[in-house]
Structure formats: C-alpha cells, structure tokens
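Here the structure is laid out as structure tokens; the discussion comes afterwards.
A single protein chain has been omitted from the complex, and every remaining protein chain is retained in its original position.
When the chains are written out, they are named A and B in that same order, and each has its own residue count from 1.
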Amino acid sequence: MSVKERDPLTGHQTTGHEWNGITELNTRVPRAVWFFIAVTHIWALVYWVLMPAWPLVTTYTKGLLGYDDRTRVERQLMAANAQRADWTQALATLPAEDIRQDPALMARVAQTAPALFGDNCAACHGTNAAGGPGFPSLVDDAWLWGGDTATIMETLRVGINAPHPDSRSSQMLAFGETGILTRPQIRTVVNYVQSLSGRETQADAQQLAEGATIFAENCASCHGENAMGNQDIGAPNLTDDFWIYGGDDAAMFTTIDLGRQGWMPAWEGRLTTAERMALTIYIQDLGAEQGK
Amino acid sequence: MFRTLLGPFARFFEFHAKTHYRAERHSMALAGGILLAASIGGFIEIAPLFTIDDTVEAAPDMRLYTPLEQAGRDIYIREGCYACHSQMIRTLQDDVDRYGPYSLAAESKYDHPMLWGSKRTGPDLARVGEKYSDDWQVRHLADPRALVPESVMPQYAFLLDTPLETESLPGRLAALRAVGVPYSDAQIANAASDAFGQAMPDSDRAGGVLDRYGEETNLRIFDGRRDRLTEMDALVAYLQILGGLTDLAARTQPARGEN
Partner (left out) sequence: MIKRLTIAERQTAMLLSVLIALAGFAMAVIGRGDPMGVHGWIVLILAGALFFALASALYEPEPTEDRAVSYYDDPTKVGILLTLVWAVAGMGMGVWVAAQLAWPDLRFDAAWSSFGRIRPVHTSGVIFGFGGNALIATSFHIMQRTSRARMAGHISPWFVLLGFNLFCIIAATGYLMGVTQSKEYAEPEWYADIWLVIVWIVYFVLYIRTLARRNEPHIYVANWYYLAFILVVAVLHIVNNLAVPASFGAAKSYSAFSGVQDAMTQWWYGHNAVAFFLTAGFLGMLYYFLPKRAERPIYSYRLSILSFWGITFFYIWAGSHHLHYTAVPEWVQTLGMTFSVMLLVPSWASAGNALMTLNGAWHKVRDDATLRFMMVAAVFYGLSTFEGSFMAIRPVNSLSHYTDWTVGHVHAGAMGWVALITFGSIYALVPVLWRKQTMYSWKLVEWHFWLALGGTVVYVFAMWNSGITQGLMWRTYTESGTLAYSFTDTLVKMHPYYIARAIGGAMFFVGAVIGAFNVVMTIRSVGHQAQQLDYPTGSEANEPAVPAAE
C-alpha cells in the first residue's frame, strides 16, 4: 500500500501512506504561507521591541516607546479636560443667569445633559424626569427643597439622606408604627390630606374636622399650618396633588403608618461641578418645557 | 531578499518535517511533543504574574468583604449576573467617562474568582456601590422594567422572600482564607452572627460587625424588611460595596477635572 503514487489530477506525489482509503499528497508549502509567516513575525518583533512585552522574573521589558495604557488614557483624559475647559470652567463658576444668556454655553448644556441624565438619574427619576412611585418628578414644579439653581446644585452635590457628610436629611415619621396615631386616626388624617388637594374622599365634614385637628397637632410642625410644606426641611407641599409615593388611600396610609425617608445619592465625586450645573439647567428647562 | 528572509523559516521547517515524519510513528513521542509545545506559552504568561512585583498595586486601605457581602457575592455568582454585567473598567477614555476611574488589579485581589465578565448586556458594575439607594436596588432587582422600561434584565423578586442561609458562612470564609484572603479566626467564628448584625443595625449583633470590619462598614436594613434577613439583603449589601473596598483608584488617578 505504501507505494508513492502520483495523483493523476494534480500530478503531485503522495506520501505513500493510506488510512482507510485516505491518502495525502506531499505538496510543498505554498510560498504565500511563508510570506505571511514572515510578515506576521516581523510585525510581532517590532511590536515587542516598542511596547511592554516579555516577562523577566521580577520585571518585564518596558518597550522602547516607554508608553503604556495607563499613561495613555490619563493623558487622553487630561487633554479632554483641557479641551472642555473653555465651557466647563464657565459652567462651574458663572451664575446660572449668565449661563442661560450665553447660547454657546446653552448648546454645551444641551449636548451634555441628556446622556448624563440617562446614565445617572433616569434610573430613578425616569427617562423623561417625570419620576415614579418613590422618586419625585423633577418637571412638576413641586419642589421638596426648592427649584432655584443654587438649591438644586446643593441637592445634587450632597444628596438627600445620603452617606455624604453634608447630606440633606429629612424624614417622614412613622406615626402608625411608633404608636403615635391609631389606624382609624391615620385613616381620618389621610382623608383630610386628600381633601386638601381637592381629591374625592368619602369622609363627611365631621371626619374632616377631626382630621384637621390631628393634622394640626402632628403634622403641621413639618408640613406647615396650611400644609404647604417646608422647603427648609424637605417636607413636601400636601395641597398640590403631586405625589412622590402616591395620593391614593393605600399609599398615603403606608406613608403615615411606616414613614418615609427618600434616599437621593450625593453626586459630588461622581459628577463634576460643571456636569451638575448642566443637569440642573437641563431639569429646570425640562420642567418649563412640559408646561409645569 | 524575500528568499533570504524566508530561508531560516524554510530550513527550520524542513528539519522539523523530517523529525516529525519519524516521530509520528510513536504515539507517546507525539503526545510528549504536544504537551511541550502547548505548555510554554501558558507558563510564560501566568507564572510571572505571581513574581513580578508591580502586577498588583499595594492598597493598604483595602478591606475584606463582610460575611454578608460575601454571601451576596455568592448569590451574584449563583444567579449568573456576570453573564450580563462586567466589573472591569478598561483603560479607555469612554469607559472612564461613563463608569469612573479605571479598575486596578488591587481592587479584585480578594476576588476568588474574579468577576470581570466578558459581555456588557447591562452596564459595568465595578463602581455601582452607593450610586443608587438600597431601595432602588431592591425594587430594581424585584422588577427591573418597573423602573427602567427599556431593560432586558430578569426579575429577582424571590430574593426578597428567601431567607439568607448563614450557617455555612464560617466554612465559606475559612475556604477563602485557605486560598489567601486574610480573614481572622474571630471573623470566621462570628461570620453567621455578623451577617445578621450587618443587616439588622438595631440588633445586639450589629456592634461586632464594626469591630471586626471597620467603622466604615455599611450597617443598614438593605432590603427594607426589619423582620428577617433575606438573600436580597446580602445581594444589595454586595452591590453597595462594589468599588468601595479601597479608594486607591480615586486617589491615584487624575480626576476628570473638578469643574
């Protein structure tokens, strides 16, 4: 069997072996293969000489270019910073009114803010900043802490009930859990609070009056005599029918029964001042656009 | 020129082909040759990672995962979160701009195994710790599309109702010590109690956690349930510490500009 034969089709010789009918030709390795081997090896050699490549026992060859990923990306980031400086500096230092008056700066804001909002804020406040159960809408003009630029900037910097040392802190007490109010009392005050924003309630006038008393005794200290809220301590206005946790019976009962303590992250450290300013202007304008 | 360039390759090959022709009659010679050829690369690439000093940066402030966080990490592995989420911010400008300082080797030096991932169906999580609230994490895990309508992430609501198994934690910490994580005897012995205490700040077991793992440790009711310790507590505790074991990266990398 192991006689070298010539393949009639190609004219090449076989190696003379046969495995269950399979034979193999002894064709030379095509020139192109050698060529590409040479090309790839030479390229690799050059690369090894120029860049970090071969390990030694406690160190490695650093490459003639003296260049590595970490220095490269750090330089890129620094260069990008420098390139953005013309407008980031302005955003970080100028008063908001001046920024709003400068169309060039406002164009920067328009380009920067949407993706920033999408990557950092939309998870809680929603893609269109309209909020959701537990997360306030940022476009309804009902502010816990205030909607002016300085206040929002501060809220973003330190967060609310966040681990930041200067964090704003606020808490809605757990009146039911702590035994301050009974369940019927909570139900009564719920009806009262609902009536303040013109919601339908089944309560009659006497119950509402009772609710008003409970409110004055327990709630007014934070939410104010007229329940218009108090932005110094982040207590919401209860007369505007905008709700973080919901204005229906069940949600409101839970709010008063178990209390609430929203947690808004602090963005200092994660976002720069300029980025926070861009976001502030962005959400203010978004609110204005959506007709408040 | 071309010919002289290729000469050595061709001659080497001619020699190789001849020896090969003889060797291919001996199965064990073939096997030995294969083993040899296939060992060189792996050895040269892996062994020096243990001997070259600056492979892993020194991070003196590095802390260990608490038993609760380690239990959360084990759940993260169990559920296959790594199939969609990376934990490795590359040295690329857009990675750093989106996720924060690039990841350092030191940050995963106690990660057995590492969870760097190979696919980002969801965002990188290397620095997601404290980016969102516990409440958000819990609700997002329970029903991602309720918070992010575009999400394709699965729901993990059952974690909220599954009590965390803590009995095996001492054994797990001991196994981790066997592979090089410096847990102390006290940490191992109290692992189950510490897991409970970390998620029950009002209980009498909470104090020991701070003693053993440092004042910075997050001591909170992670899942919003005071009545029991759940798997959700563990997973959220783990997510909230991601990127927070050491602040080496933030300290050593130039900030993206303070303005």
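Just so it is clear, a residue touches a chain if its C-beta (ideal position, glycine included) is under 8 Å from a C-beta of that chain, and two chains touch if they have at least 3 such contacts.
It should be emphasised that the depicted structure is a prediction, and the values quoted were computed from it without experimental measurement.
> What subunit B residues would touch the chain not displayed?
Contact residues on subunit B toward the absent chain are 13-14, 16-18, 20-22, 24-25, 27-28, 30-31, 34-35, 37-42, 44-46, 49-50, 52, 55-56, 74, 77-84, 86, 88, 90-95, 97-98, 102-123, 145, 148, 150-156, 158, 168, 171-172, 174-176, 178-181.
> Provide the residue numbers of subunit A that touch the chain removed from this figure.
Touching the missing chain: residues 1-4, 7, 9-10, 12-30, 33, 36-37, 40-41, 43-44, 47-48, 51-55, 60-61, 68-69, 80, 83-84, 87, 107-108, 111-112, 114-119, 122, 127.
Keep in mind that, in the parts below, only the chains that are shown with their structure count from here on.
> Need the CA-centroid distance for the pair subunit A / subunit B, whole Å please.
Chain centroid spacing, subunit A to subunit B, equals 22 Å.
> Taking the touch rule as given, give the residues of subunit A at its contact with subunit B in the complex, in rising order.
Going by the criterion above, the answer is residues 29, 34-35, 37-38, 55-60, 69-70, 72-74, 76-78, 80-81, 84-85, 88-89, 91-93, 119-120, 122-124, 127, 132, 134-135, 162-163, 262-265, 269-270, 272-274.
> Note which residues of subunit B are touching subunit A in the complex, please.
By the definition above, subunit B touches subunit A via 2, 5-6, 9-10, 13, 44-45, 48, 51-53, 91-93, 96-98, 100, 102, 123, 130-136, 139-140, 146-150, 250, 253-259.
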